[in-house]
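What follows is a set of notes on a single structure, which appears directly below.
Omission of a single protein chain aside, the complex is shown with its protein chains in their original locations.
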Amino acid sequence: MSVADRLTSLGIDLPKPAAPVANYVPFVISGNIISISGQIPMGPDGLAFQGKVGQEVSIDDAIRAAHLCALNLIAQMNAAVDGDLERISRVIKLGGFVNCVDGFGDQPKVINAASDLMVDVFGDKGRHSRSAVGTNALPMNVPVEIDALVEIS
Amino acid sequence: MSVADRLTSLGIDLPKPAAPVANYVPFVISGNIISISGQIPMGPDGLAFQGKVGQEVSIDDAIRAAHLCALNLIAQMNAAVDGDLERISRVIKLGGFVNCVDGFGDQPKVINAASDLMVDVFGDKGRHSRSAVGTNALPMNVPVEIDALVEIS
Partner (left out) sequence: MSVADRLTSLGIDLPKPAAPVANYVPFVISGNIISISGQIPMGPDGLAFQGKVGQEVSIDDAIRAAHLCALNLIAQMNAAVDGDLERISRVIKLGGFVNCVDGFGDQPKVINAASDLMVDVFGDKGRHSRSAVGTNALPMNVPVEIDALVEIS
């Protein structure tokens, strides 16, 4: 099953890749590696989630935010390979940051929404290494930021 | 001196590599690079350390936790190279996160336990670049999480 078919069967319309909020680029290709800048839960109408998990943001909303970050990562991959997502040969790593209260320990549960989407969309090629950590603050007070390293063929 | 000999002379029995706590894999090999997922202080009987450095966790226990994270990193490397640790040609980078109180500034001292173990086990090939930062929260309230990039020949 192609990545395009999987996206269709999942009912996913890739978002427009978000422009960086400062003087950098959304991705860099070096050899057969793409490094993708940290993506935040930007939706079609702006930031879809803001606040700290365990305070204003519920764990369910944090999971939705991580899913949206992952969609934005895939949108950047799509831009990097000029729309041919079959060229993504492996998602190497996701780096997940969860803006949360002290003592919150469910970062894996939150970032799992992004991990699940990678496997749903890319199959075994989407199986990645990962770090998931908490933080006391993120840009524009978003609850989740995720960056990625991806291999292309 | 081989890596196996060094492990023996250090009295180290590698732990069983820990299974990921969510939908991802413990390592990905891309070309001659292994990306290893963030390892936590998981011991034979479960989490060996929990809590925040500067609060429930002393700096000495944080150092022990970092050592255990590093043992788990080496266990994952060992699994990635099918038990032939001589194939590890360089530890490229450790990324260390220390769950600590505000104002704590001894992250280098904590993560040094992991850095020391890499050099003890791999010799000059174990000399790596590193970032060490604090965080207000980590998965399952562990005090330390460390991920790694490693080169294989």
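Chains here go by letter, A and B, matching the order in which they are written, and residues are numbered from 1 within each.
The rule is simple: a contact is a pair of C-beta atoms (placed from the backbone, for glycine too) under 8 Å apart; a residue touches a chain by one contact, two chains touch by 3 or more.
Because the structure is a prediction, the values reported are computed rather than measured.
Q: Which one, B:6, B:87 or B:109, makes contact with the chain that was left out?
A: B:109
Q: With respect to the chain omitted from the figure, which of A:52, A:67, A:90 or A:125 is a touching residue?
A: A:52
Q: Mind pulling the chain A residues that touch the left-out chain?
A: Within chain A, the residues touching the omitted chain are 20-28, 30-31, 33, 35-38, 52, 95, 97, 99, 135-142, 145, 147.
Q: List the residues of chain B that touch the chain left out of this view.
A: Residues of chain B in touch with the missing chain: 32-33, 90-94, 98, 100-109, 111-112, 115-116, 119, 127-136, 149, 151.
The rule is short, and it goes like this: only the chains that are shown with their structure count from here on.
Q: If I superpose the C-alpha trace of chain A onto chain B, what rotation angle comes out, expressed in steps of 5 degrees from 0 to 180?
A: Angle of the fitting rotation, chain A to chain B: 120 degrees.
Q: If you average the CA atoms of chain A and of chain B, how many Å lie between those two points?
A: 25
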